[in-house]
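The complex appears here minus one protein chain, its other protein chains still in place.
Which chain is which? They are A and B, in the order written, and residues in each are numbered from 1.
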Amino acid sequence: MSSFGLLAAIWPLTTLGHYVSWHVIQISVANLIVIILMVVTFIVALFAPFPGRRRRKENP
Amino acid sequence: MSTTEIDRQWTTRLRKRVAGKLPPEKLLPDTQPTYVSSWIYVFGVTTMAALGVVIASGCLLALRGPQWWHTSSVGHFVNSLHLWSVEIFFFAMVIHLWGKYFMAAWRGGRALTWMTGVVTFLTSIATAFTGYVSQSNFDSQWISTQAKDGINSTGAGAFWNVLNSGQMLMWHIVLLPIAAVALTALHVLLVRIKGVVPPFEKTTEVTQ
Partner (left out) sequence: MRSKAFRPDVDAPEWKGGHSPYDIIKEGTIALVVVSILTVLLSVAFGSPDDPSITIKAWSTNAPMDFATTALSELNATSGSAQYGAPYNHASTGQQLGPLTLAKWIGVRVPVNSVNDYIIDPLRSLPKQPALTADLSQWSSASGSTRAGWVKDYSQAANQMQIVNGQLVVNATNAGPLPVMMADLFQMARTGALDQALVTQNGFYTSDYTLPLLFLADGTYLSGIAQKQHLTGDQWGMMNETGNYPGQAWLWLYTFWYQIKPFNASGNGDVLVWGLMMVLSAGLLLTPFIPGLRSIPRKTRVYRLIWREHYRSLP
């Protein structure tokens, strides 16, 4: 199996987790990053211009 | 056979209904209304693509049985593919849900599209959960012994025993994926039948 050693993760996230807490909220840094990325992606999807479509007249 | 006799055949009637509701140009349209012009629209398709990768990586994991990935680095890598595609799947699905909510995409007879979406979401959560308890490692020991109390408290634990690893694995790799795929197919067919929801009228927001 050593020829597949390349398949081992480069940065395995196996160390003890990091957590953020704020009042009643406790969240792992990993989950927090996922949620922030989700919100950011949503906002970018709302604002980013959609390419490839026939541009309609900008100034009617 | 007379034409009316043919017309009355179940087969003919089914074909005509399908063709009427979902002619090929509606099933695979080559144009969209001009308002379909936002990145938000790609998240439904992205969710579907991620579901495809989830299923493909799950099938690879199935090839050599449930213990393989603990002992083989190839198996472990395939497990990583499965885990990360699930994370992407939920990521895309939640953004899709937000987007459809803010478009009120249930309007114009599309409530069933919304509702099949929600049921797919809940089914996906159950599928992911059974996956976590099917890992056969510390994680699954902990998650199953914790989750049993919630499920037992509803009475469902009598039939759906989260500590029965065989039962959970079967649900994870057979029953729930079939449900998720069937629901997704229904959901997307409904979208195709109804077409993409048109924008709010400018006037409605003024008058209301």
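The criterion applied here is as follows: contacts are C-beta pairs under 8 Å (C-beta built on N, C-alpha and C of every residue); 3 or more make two chains touch, one makes a residue touch a chain.
These figures come from a predicted structure and were not determined experimentally.
Residues 28-38, 40, 42, 45-46, 48-50, 52-53, 57, 69-70, 76-77, 79-85, 87-88, 90, 92, 94, 99, 101-104, 106-111, 114-115, 118-119, 121-122, 125, 128-129, 132, 135-147, 149-150, 152-155, 157-159, 161, 163-167, 169, 195, 197-202, 204-205, 208 of subunit B touch the missing chain (whole complex, contact as defined above). Where subunit A meets the omitted chain, the residues involved are 7-19, 24-31, 33-35, 46-47, 50, 53-54, 56-58, 60.
Just so we're on the same page, only the chains that are shown with their structure count from here on.
Residues 34, 37-40, 42-43, 72-74, 76-77, 80, 87, 91, 94-95, 98-99 of subunit B touch subunit A in their complex.
Remark: subunit A residues 1, 4-5, 7-9, 34, 37-38, 41-42, 44-46, 48, 50, 53-54, 56 touch subunit B in the complex.
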